[in-house]
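Only one protein chain is missing; all other protein chains are in place.
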Amino acid sequence: MGLAGYLIVAAILFALGIACTVARKNVIYVLMGIELILNAANLNLVAFSRFVGGLDGQIFAIFSIILAAAEAAVALAIVLNVFGLFDSIRPDDPDLMKE
Amino acid sequence: MNLLREELSWITPELCLTLFACVALLVDLFVQKGRESVMVGFFSLMGLLATAFFLYRQYGVTPPAQPVFGCMVVDPFSTLFKLFAVGALAFVVLFTMLSRQTRPDGYGEFYFILLCAGLGAFFLASTYNLLLMYLGLELLSIASYILAGYAKGNRRSGEAAMKYVIFGAVASGVMLYGFTLLYGMTGSIDLTVIGPKLRDQFALDHGTIPISVATGLCLAGFAYKISAAPFHFWTPDVYEGAPTPVTTFLAVASKGAGFAALLRFLQAGFIPDRTLGGPEAMMGYSDKLGTLVAVLAALTMTLGNLAALGQTNLKRMLAYSSIAHAGYVLMGVATMNREGFSSVLFYLVVYYFMNLGAFGVVMYYANTTGDEQIDDLKGLGWRSPLVAITMVAFLVALVGLPPTAGFIGKWFLFTAAVKKGFLWLAVVAGINSAISLFYYFRVARAMWLRPEEEAKYATVHASPAFAALLLVLAVGTVWFGVGFDSLLRYCDYSQNLLR
Partner (left out) sequence: MLSDYAPLLLLLALAAAFVVGNLVISEVLGRPKPGVGKKTVYECGMPIRGTARARFSVHYYLLALLFILFDVEAAFLLPWAAHAEELGKAGLVAMGGFAVVLVVGLLYVMRKKALEWDR
């Protein structure tokens, strides 16, 4: 079992994440899709780090996990705020500024 | 330990900004309520001044490229963009203090987040390291999400923040995935190593599909940051909904930092050293990439300009105009040569003056009327002539007409594109500039029209501080259109990426 397996899993995760974000049913789904994308990238990083060489990938993965947490925290806070203002967490519901 | 001190001395501006940001947060916490906003604002200004001082001192002694801690690089290019960011931040802080929209209490943390965003821009401008580039981008982005939604209780602001965070997080995630693929292909996260490794791979002739996929994913992230098509959809809503000082920050500092990172990314990774020569395949790929960017540029400016035509809200119109301007600047990026990159720097500096000015006027206008509709501008020229005259200067510069700096900046971009052989692109840009004349002119006309009902708004004169800010920006806009020699030399010197 080599690098290819990890890459395939990561690519599937990435595709799922993108699908999740474009479906736009619910902001929480979208945020989960974003997490999937980031985790696909993390999987890639760690796999490449193991098979291609260097610790850079693992360090990158640690940073990316932490950034994902920070981003999720901010995103959830924003979504809470939006829920308070619009009583909805469908990403298409707030549209005060459409022409 | 000495080595550590030596390296630390190169990042004094970053350290200074970090220190001031942290202390600003503490000041906000421990100062009596009700006065903290103003105090923290002044404190941030002091911090920015100190940072600018360190940057200026560094500028005189900067070597061609000083590596720091193996992941940052200090060179004239980074210093230019850092000065750019500090200047923009200073104006944004001043705008925030003067804007009525952001004047209520509880704006202490606002400045802290603003400084953090500036720090992100600093990192973005001075690194070849993919990890630090991603960190800088995220620091800038996350701070921007918060800033966009800062007007709590304002539904538009909330909507803007949500749209921004969804779009931004997806785009940066996609870019991260692209980074990992580059890392996988080359085994390094340093662009200066990735470039030569990619050259070797091109020499092996494995085909360009994997590299194309990786580059495309990375470019998506950059395109989002500079709001270029097809990743510009967030721009109008976010620019309109966010508090005006924040919009100014996004349009100027954030976009500038995005361009800095994009230029570095392309230069280190994908532009072969012409003197050394590279494998045929890499030369071809580099040219193809240039053509792709050229197509994106044409698309971006056309979409931006066409959409701007029908806008009734001034801020939203300026948002579309800023998309169009991203297209013009991409024209210089597409050349992938020294002249083009220099013209990009020049145009960004010019853009800084005219856009800060235009958004400043929007803010003044919203202060007096509480709205941003173009039709309500009627009679502004008679009510407050100074503001209207500066606005005309900014508008003329945005169209790109002489004698303003906008004309000179566009001139350099056009010549760079034509020399590279993108004649069609220059023609498209020319047509676009003509289109843009319509919507900018509409604003100018509205300002000088006699309003039917004279006393709809009481005459509100711009406060002296605000008038001074606008005057500085207007003078800069016009000055660099006439005496542009020094700025041109400075930009050429700072453009040390391609020689």
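In this document, chain identifiers A and B correspond to the written order of the chains, with residue numbering beginning at 1 in each.
As a working rule, a residue touches a chain if its C-beta (ideal position, glycine included) is under 8 Å from a C-beta of that chain, and two chains touch if they have at least 3 such contacts.
Quantities reported herein were computed from a predicted structural model and do not represent experimental measurements.
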Which residue of B:Cys22, B:Met46 or B:Ile431 touches the chain not shown here: B:Cys22
Of the listed residues A:Ala15, A:Ile28 or A:Ala73, which contacts the missing chain in the full complex? A:Ala73
Which parts of chain A are in contact with the chain that was left out? 1-2, 4-5, 8, 59, 62, 65-66, 69-70, 72-73, 76-77, 80
Missing-partner contacts on chain B, residue numbers: 1, 4, 18, 22, 25-26, 29-30
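Keep in mind that, in the parts below, only the chains that are shown with their structure count from here on.
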Approximately how many whole Å separate the CA-defined centres of chain A and chain B? 25
For chain B, which residues are in contact with chain A within the complex? 130-131, 134-135, 138, 142, 145-146, 149, 152-153, 155-156, 158-163, 165-166, 169-170, 173-174, 176-177, 179-181, 183-184, 187-189, 236-237, 240-241, 310-311, 316
Could you pull out which chain A residues touch chain B in their complex? 7, 14, 17-18, 21, 27, 30-31, 33-34, 37-38, 40-41, 44-45, 47-48, 52-54, 56-57, 59-60, 63-64, 67, 70-71, 74-75, 78-79, 81-82, 85-86, 91, 94-97, 99
